[in-house]
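Every protein chain of the complex appears in place save one, which is left out.
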Amino acid sequence: MQDIPMAPPEWQVSEWLNTATPPTLAGLRGQVVVVHAFQMLCPGCVAHGLPQARRIAQVFAGRDVAVLGLHTVFEHHAVMTPAALRVFLQEYRITFPVGIDRPGDPGPLPCTMQAYGLEGTPTLLVFDRSGQLCLRQLGQLDDMAVGGLIGELLALPA
Amino acid sequence: MQDIPMAPPEWQVSEWLNTATPPTLAGLRGQVVVVHAFQMLCPGCVAHGLPQARRIAQVFAGRDVAVLGLHTVFEHHAVMTPAALRVFLQEYRITFPVGIDRPGDPGPLPCTMQAYGLEGTPTLLVFDRSGQLCLRQLGQLDDMAVGGLIGELLALPA
Amino acid sequence: MQDIPMAPPEWQVSEWLNTATPPTLAGLRGQVVVVHAFQMLCPGCVAHGLPQARRIAQVFAGRDVAVLGLHTVFEHHAVMTPAALRVFLQEYRITFPVGIDRPGDPGPLPCTMQAYGLEGTPTLLVFDRSGQLCLRQLGQLDDMAVGGLIGELLALPA
Partner (left out) sequence: MQDIPMAPPEWQVSEWLNTATPPTLAGLRGQVVVVHAFQMLCPGCVAHGLPQARRIAQVFAGRDVAVLGLHTVFEHHAVMTPAALRVFLQEYRITFPVGIDRPGDPGPLPCTMQAYGLEGTPTLLVFDRSGQLCLRQLGQLDDMAVGGLIGELLALPA
């Protein structure tokens, strides 16, 4: 991960769903932060990534772990709208906070996706308690490995 | 299935995707016809029904079996639009013909869904070679049972 | 399947478990007969073949379908004994009849396995109502295809 910025930038979100208080990377300092970057019409996100994010939230409930979704729309913008995402989250019963990555200007990549150099969806981002980025994984990573990383980061001081 | 019309009505479709020639129940006489009624944002359809429909199409390829999708939008009409469905089919690589059930007037149920008394999605409809409706199943039915029914209907004369 | 005998031979079984009356191919004339040839320490049999045989028995219960297991031990004879098989069937709650393929002389292939030219486990054998062998499949075959075949054979006269 030599090309990941040492001090990862704040995410840029145009709207948060499932939460009244917009989470920030700075505000979550002290917690392990897991961000699942997805698109609602990406099959790998729906079949693998989002269920995994839900399991992370369940297994580490009550621990210092924040699980967030980030809707990084980089294609088919016309149909993966905020309104469509809202229905999607409701139908799939996703209850953790989901931010909509701010559309890029000129696009098509949204801002946070660009800033973090994400190459597609699903991508899993994991930050340690001090806010450093420890994992940026495109595609599938199995639960044992993800759980192991989160466990290690939980045990380390901020 | 005592409440299923003896002579099932033609489906009412406002637009067909994945096919240049709109299939009709009458035109498919002589074949076993499998219709998977779904909504693109219905988790059970995405996880179970559509993959099963794809397996039906694969296993019975080259046989007298027609597999069709029917997008029966009865909720969240504003986001499950034809444009969104088109992206969905592309992303999920669904290649069999999919019809968009004609919006109801007044709604919210679309026309074919109403005519067949469908109670939700996913629903599997199976017609025999003579066009009679043999199965109208809401929810999941396992592959062994679905395969068995299609096999039996294939072996029966029209 | 050009090398399958036109009139398949009776199976040769040294002992039947889960049944008081030894089933014979001749005696099952009129029914579709499914034989799952397996070894109790064969991972593919345990993970795939036996659960599939159980689903066949469940889905086609009450129909003219006979589901049988055949323990075709061709390796590790010293540990895959009748006593071990009995425990295995109990632990895995397999309730359909299971025959122990008669040990070969000289071996190592047991008699029915030799007579049918089986090349390993799991192998699925399917006979039609007239006792003809219609399928001899080594390895995995998915439920949709197996169900389809059984359905077709059920619909055909003996």
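To keep things simple, chains are lettered A, B and C as they appear, and every chain counts its residues starting from 1.
Assume a residue touches a chain if its C-beta (ideal position, glycine included) is under 8 Å from a C-beta of that chain, and two chains touch if they have at least 3 such contacts.
Just so it is clear, the model here is predicted, and its values are computed rather than measured.
The hidden chain, counted over the whole complex, makes contact with A, C.
When you scan C:Leu28, C:Leu41, C:Ala115 or C:Ala155 for touch with the missing chain, the hit is C:Leu41.
Touching residues on chain C toward the chain that is not drawn are 41-43, 46-47, 76, 78-81, 83-84, 87-88, 91-92. Listed for chain A, the residues touching the missing chain in the whole complex are 52, 55-56, 59-60, 142-156.
By definition in this document, only the chains that are shown with their structure count from here on.
Looking at chain B and chain C, not one chain touches each of them.
Same-residue interface: chain A and chain B share over half of the residue numbers found at their contact.
Annotation: 35 Å between the Cα-based centres of chain A and chain B.
Inter-chain spacing, taken between the CA centroids of chain A and chain C, is 50 Å. The multi-chain contact residues of chain A, meaning those touching 2 or more other chains, do not exist; every residue touches at most one other chain.
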